[in-house]
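Shown here: the complex without one of its protein chains, the others still in place.
By written order: A, B and C. Residues from 1 in each chain.
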Amino acid sequence: MPEFHLLPPAAAVSATGYDLLWWYEVAVALIMTVVIFAGVFFFAIRYRRRSESYVPRPIEGSKLLEITWSVIPFLVMLTFFFWGAALYFRNQSAPPDAMNVYVVAKQWMWKVQYPNGVREINELHVPVGQPVKLTMASEDVIHSFFVPAFRLKRDVVPGRYNDMWFTPTRPGRYHLFCAEYCGTEHSGMVGWVTVMEKKDFENWLVSGGAEGSMASQGQKIFQQLGCSTCHLFDEQGRCPNLRGLYGSRVLLNDGRTVVADEAYIRESVLDPNAKIVAGFQKDIMPTFQGQLNEEEILEVTEYIKSLASQHGGMFTSEQTGPTEGGGRGGSIANAGQGTLDTHGTSMTNQPPRAEANAQAQDANQPGAAKPAAPGGKK
Amino acid sequence: MSTTTAVQADTPISYLNATTGWKSWLFTTDHKRIAILYLISITAFFALGGIFATLMRLELTTPQGDLFTSDTYNKLFTMHGIVMVFFFLIPSIPATLGNFLIPMMVGARDLAFPRVNLLSWYLYIFGGVFALMSIVMGGVDTGWTFYTPYSSTYSNSFVMLALVGVFIAGFSSILTGLNFIVTVHKMRAPGMTWGRLPLFVWSMYATSLIQVLGTPVVAITLALVGLERLFHVGIFDPAIGGDPILFQHMFWFYSHPAVYIMILPGMGVISEVVACYSRKRPFGYSFIAGSSLAIAVLGFLVWGHHMFVTGQSMYASMVFSILSFLVAVPSAIKVFNWTATMYKGSVAYNTPMLYAFGFIGLFTIGGLTGLMLATLAVDVHVTDTYFVVAHFHYVMVGGMVFAYLGGLHFWWPKITGRMYPEAWARFAALVTFVGFNLTFGPQFLLGYLGMPRRYHAYSPEFQPLNVLSSAGASILAVGYAIPFIYLLWSLRYGEKAGANPWGAKGLEWEAASPPPTFNFDHTPLVTEEAYEYAPEKEVHVG
Amino acid sequence: MPQQVDSSTLGMWVFLLTEIMFFGGMFGAYTIYRVMYPGAFASTSKYMEPVLGGINTAVLICSSLTMALAVRYAQIGNRKLIRIFLILTMIFGVAFIGVKFSEYYLHWKEHLVPWMGFQYPEHPEFFRQAQILFCFYFFMTGFHALHMFVGLGLMTWLVIRNEKIRFNEEYYTPVEIIGLYWHFVDIVWIFLFPLLYLIGANK
Partner (left out) sequence: MNHKVLPVRTYVLIWAILICATFTTLGVAFIDLGPWNIVVALMIAFTKMSLVVLYFMHVKQTSTLTRLFVVAGFFFLGILIFLAMTDYGTRTWLPAGKMW
């Protein structure tokens, strides 16, 4: 029988903060429970029925009491709110020196990729004491990245990026769970987060990475899809200059200003007309919806990030030329079809929906005999 | 209150024996008979949902997931959720006790629309048949929440049938609510002012408002999911830019208030029971009544607290968080008032009162853990874990089912004309209480330890607490089985009940037990406040 | 001078409350997407038929007038005029549905039905999000048309009922509540028309 714990291990800065709030709430809850239980028991026993004929004098109620037991609990709850909101707010956006790691969720695995190209499945290695930012995308349904030891969880929603960040504090191996129900093997979509000493981590990272960096792979995609014919690296192109773009504020033609973050780059690739940079024409860039899967978009994103002249985290500053990456066999088309078989994404030029439809049609006929689950049965 | 003394005869004519034959039941428009029809059907669904739960707990005694395939397990918890939420909890008190009691409590012969009432039962059954069909044909595996895009695109199970079943049952719920609202407005006996309504009627009125306002939104949402499944394209589809989170907004806009559909009627029952067995007017009548309406309205403002980790805007999360704390205030008011009602009362420990004690305690725990879930940072860790499972079972089972059982015992003499065996009933209440806490208490710890919900197989360190929980579930099952047996037994062998065995106040106790078809010989004239347990008058104990 | 309503009329109003929320769910979702994808939504305007939609609005308003008059004559117990105005209302209703379905046919010919080979050659960049608007268009007008059919059924019943019993100032509840329903369906269309047909007409 494994040994018994009341709390999961605390292995991140966030865990310590959350636990403190948790204990405060548990204490308040215990006090309230005791008060109410004591009240019920005391009144029930003290005023138990002694005579069948006795009818007690009615008591109408008391406005003062009602106000008291409305206002005081609410004030206590406000402390919950402000404390909880402060912690939550702090955990919303990563510090600028955070190390970037990319996570793609699909039924039923976690695929992790580091900017230098190292890939893992159902494992995440992070160094102690270093803020880590995960940028997460889903290939199919909603998943949720949950590390109890960090007290953190974030849904991974198809069609957008969700990110989370944390600073590990204690080396060790910790559970990684998918917390949002995602289909047949939901409970098998688990893995490990390994927190390592900085030195060990650097050794691990180097020994693990045989492929080219994400940025170099992104660059290959960038050139193969012809992006570089319009996105010249000066101010002459028909499309905006991408050098120094990431992290900067972009003025749009409708007067708004947005920050060029991962979500912005993703949107610009998939839906180019959504936000047109001031001074440029719309309808010039085609959409790449259906031509790139989430991993490839992340690689392009990482390439564009690498063009930022500014400093970055441990890896964002790593400048990568068009070095030969070994492991990504053949063309991108192969990569799209081979390494990932995803729903509704392929390298063909047909509209993405047609394929998804066809696939959905044979899979989702409620009336038909029960088809096999896409991932196969257990 | 004016009395319409029931004629005591050896074989009194009551609603139960006024007419005979199956047609007289299946085509009845008598609210009391329809309540019995509901009672039988929801008991069947409760048993079905219970079987699913038992199988799940059995599976979870070992971490490996060796009893069922993961596919079967996913279907078990989905169907447990769908059956329990849509076919037991939502109709439970409103459709049985509410149907039976609201006309009697307001002094009417029947509901405003007796035929609509019957229609609503048929819709419920019709919806239930679709749900059962989806189960028989192979089950549904989306979770009762039907989250897109899993439900709309990826699931290979019989989602359509379940959606249709829930959609139809939703209209049953709407019609019940509509009927109650109009009845309370239009059918009150002369002198039955709003300030004299029993608290049960107040809480049922608040419940009905939620049913009428919320259910259509979930109906249209599920219809849109169904259309998306049918046409392979729709408004939640991420492939064309649809937002799966919008589904969650629309789903929880109903499904959070639906939690109050489940708990408010229970609060109404507890108000009646505590007043009767303390023999006292409830402390702060107007505050308890008002807090029911406050819960109904505020309940619509808090749904976003189910979505703190989905990627909803953090500013929206903050708004929803603080509004969620606001809705806790009226719930707290009720708990304090029930406790204060016993102060200087004359408290008897009959079974319904034992359930009421259980309700107050368990609802308090459920409510306080709800506050933890409304706290932004804590929710990030415990949402979608067993902590949530434990929390809502404390509210739904510890709250609603306890109140339902308490209310069923309280009005059992009125409904059937027979007394239940008190000793057995007290024993069963105790067993249920112990079994319940043993089942769901450990799940709070499991949740904070990080065990995600809807897991078929789990990490071995969670096993001890899971075994404890499964053991508790077996005790809980016994606790449910005992009342089922002795209540059936009492139908034939129970002691005959008088019109008012508890010395309670309220118009329903002035009719005979069981009541005649039209409840009262002539329309009662109400001249007193509710719960007028006057000290100078002797209360007759039947 | 406010007057008491009877149970059935109140019941109908409560039912209309649920109908508000039923359509309201779709209007809410529509609003959110319209804010999210203003360009794609505006691009659909050239495929809509604002003139047909406008004619249909007028037809429905006329049917509301005849319905209101049918209720008025029920209040004073004029069986013949009740019959005439009910049948007029139904004729307008059928006309509305006829126009509506010819619009559907036109959209189908133009490949604008998202689940039947959707094509959007003029704005390929909006190929995806425009489908959301068309989903809304078909679902919302479809549910509206469904309500029209129910209303027509109820009115058929009412026409027959009118021959059997005499509606008068003492008893005209069925006419009144079916009238309420019909007006509600009209109101839904009053909002659907500008929201679906006239999004980007000015561009």
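Note that in this section a contact is a pair of C-beta atoms (placed from the backbone, for glycine too) under 8 Å apart; a residue touches a chain by one contact, two chains touch by 3 or more.
None of the values given here were measured: they were computed from a predicted structure.
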Open item on the list: So one chain is hidden, and I want to know which residue out of C:M21, C:L86 or C:I132 touches that hidden chain in the complete assembly.
Closed with: C:M21
Open item on the list: For the chain left out of this view, which of A:S93, A:N203, A:T229 or A:N253 touches it?
Closed with: A:S93
TODO: Name, in rising order, the residues on chain C that touch the hidden chain in the full complex.
DONE: 1-6, 9-10, 13-14, 16-17, 20-21, 24-25, 27-28, 31-32, 35-36, 50-51, 54, 57-58, 61-62, 64-65, 67-69, 72, 75-76, 169-173, 176, 179-180, 183-184, 186-187, 190-191, 193-195, 198, 201-203
Task: Residues of chain B (touch criterion as defined above) contacting the omitted chain - done: 185, 213, 217, 245-246, 249-250, 253, 300-301, 303-304, 307, 312-316, 319-320
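We take it that only the chains that are shown with their structure count from here on.
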Open item on the list: Centre to centre, using CA atoms, which chain is the farthest one from chain A?
Closed with: C
Task: Centre-most chain, if every chain is reduced to its averaged C-alpha atoms - done: B
Open item on the list: Nearest whole angstrom, what separates the Cα centre of chain B from the Cα centre of chain C?
Closed with: 36
Open item on the list: Show the residues in chain C shared as contacts by 2 or more other chains, in ascending order.
Closed with: 37, 115, 118, 128-129, 131
- [ ] Could you list the positions in chain B whose residues touch two or more of the other chains?
- [x] 232-233, 239-243
TODO: Over in the complex, which chain A residues touch chain B? Could you list them?
DONE: 1-8, 17-18, 21-22, 25-26, 28-29, 32-33, 36-37, 39-40, 43-44, 47-62, 65-66, 69-70, 73-74, 77-78, 80-81, 83-89, 91-92, 107, 140-142, 144, 146, 148-149, 151-155, 157-160, 162, 175, 177-188, 190, 271, 343-344, 352-353, 356-357, 360-361, 363-364, 366, 370-374, 377-378
Task: Complex interface listing, chain A residues touching chain C - done: 271-274, 282-283, 286-287, 289, 351, 353, 357
- [ ] Name, in rising order, each residue of chain C that touches chain A in their complex.
- [x] 37, 39, 115, 118, 124-129, 131
